[in-house]
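All protein chains of the complex are present and in place, except for one that has been dropped.
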Amino acid sequence: MLDFFLGHYAYWFVVILLCVGLYGILFKKNLVKKTIGLAIFQVSVVLYFVSIASKWDATVPVRDANIPVEQVANYLNPLPHTLMLTAIVVGVATLGVAFTLLMAIYNRYGTLDEQELLEEIQ
Amino acid sequence: MRHQDESPIVLLGSRLLTPYIMLFGWYVIFFGHYSPGGGFQGGTLLAASVLLIRISGGRRVSRLQIQEFATTPLAVIGVIIYFATGLVAMLMGGYFLDYELLPFTGMEPAMVRYWGILIIEVGIGLAVMAILVMIYDNMVKGEDYA
Partner (left out) sequence: MKALKIIILILFASVLIYAASDLPYRGDPDNLMHAEESITGTTVVGSYVIQEAYNDAKTPNIVTVILGDYRSIDTFGEQVVVFTAGLITILILRNRRRVV
């Protein structure tokens, strides 16, 4: 049972973080808060990918001359780290675009509240 | 940015910090072969050093560092460094971004790959720095158009 808990608690924390992000997207009325919820959602996916890359008793994926490379269990899996590095940068860029769009909306309608925006548009 | 007086204490602190952050950014880019780091992380640090002066000093002081019209050409230069590296490798008879065929004389193919990775990391760092600064500048400008 303890083994099961130690092997899975990281996933459950990721699920909690996903739910926090989804809560922000679903319940908040302000568009900026919705965007923050999206960012939290994205960060939780990044954390999940980083957590599945781990191995017990392994070191970071930088080759050390004293640790043999031939035994794969000595190094963390570097592939999820690379994929998440790209995902983080794209996330920052898309977050910038999202906030730019919000600024354009605010310049035009003068509000960021979802309900007021719907009334303004009609 | 709306009119507000800059605080001399904050400005002095940022002026003290900025060159070291920028130096550390270049260190992270160039030492990325031997430690955690690389183009994206170093580019973000460079952008932090530029944005620190912009936030603390306002538009008048930041004009002395990197001007607003310079960010777009810097980003284009970063992308072109990356693309040209791949294109040169293709013109030398290999695949796109196949660094082995880059025209470095007197080196074994693995070392040519080492230098090819370094060139594209510098391109990535430049592009990421310029684009983060560009997004900030456009947000500040866009506020004025309201």
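Quick notes
Order as written gives the chain letters A and B; numbering starts at 1 within each chain.
Note that a residue touches a chain if its C-beta (ideal position, glycine included) is under 8 Å from a C-beta of that chain, and two chains touch if they have at least 3 such contacts.
Since the model is a prediction, treat every value here as computed from it, not as a measurement.
Among the chains on display, the ones the left-out chain touches in the entire complex are A, B. Interface with the hidden chain, as seen from chain A, comprises residues 3-4, 6-8, 10-12, 14-16, 18-19, 22-23, 26-27, 51-52, 54-58, 61-64, 69-70, 72-73, 75, 77-79, 81-82, 85-86, 89-90, 93-94, 96-97, 100-101, 103-104, 108. Residue-level contact of chain B with the missing chain is found at 32-38, 72, 75-76, 78-79, 82-83, 86, 96-97, 99, 110-111, 113-114, 116-117, 120-121, 123-124, 127-128, 130-131, 134-135, 138-139, 141-142, 145.
Operating definition for what follows: only the chains that are shown with their structure count from here on.
Work out the mean CA point of chain A and of chain B, and you get 24 Å between them. The residues of chain B lying in touch with chain A in their complex are 34-36, 38, 40, 128, 131-132, 135, 138-139, 142-143, 145-146. Chain contact summary for the complex, chain A toward chain B: residues 60, 62, 85, 88-89, 92-93, 96, 99-100, 103-104, 106-107.
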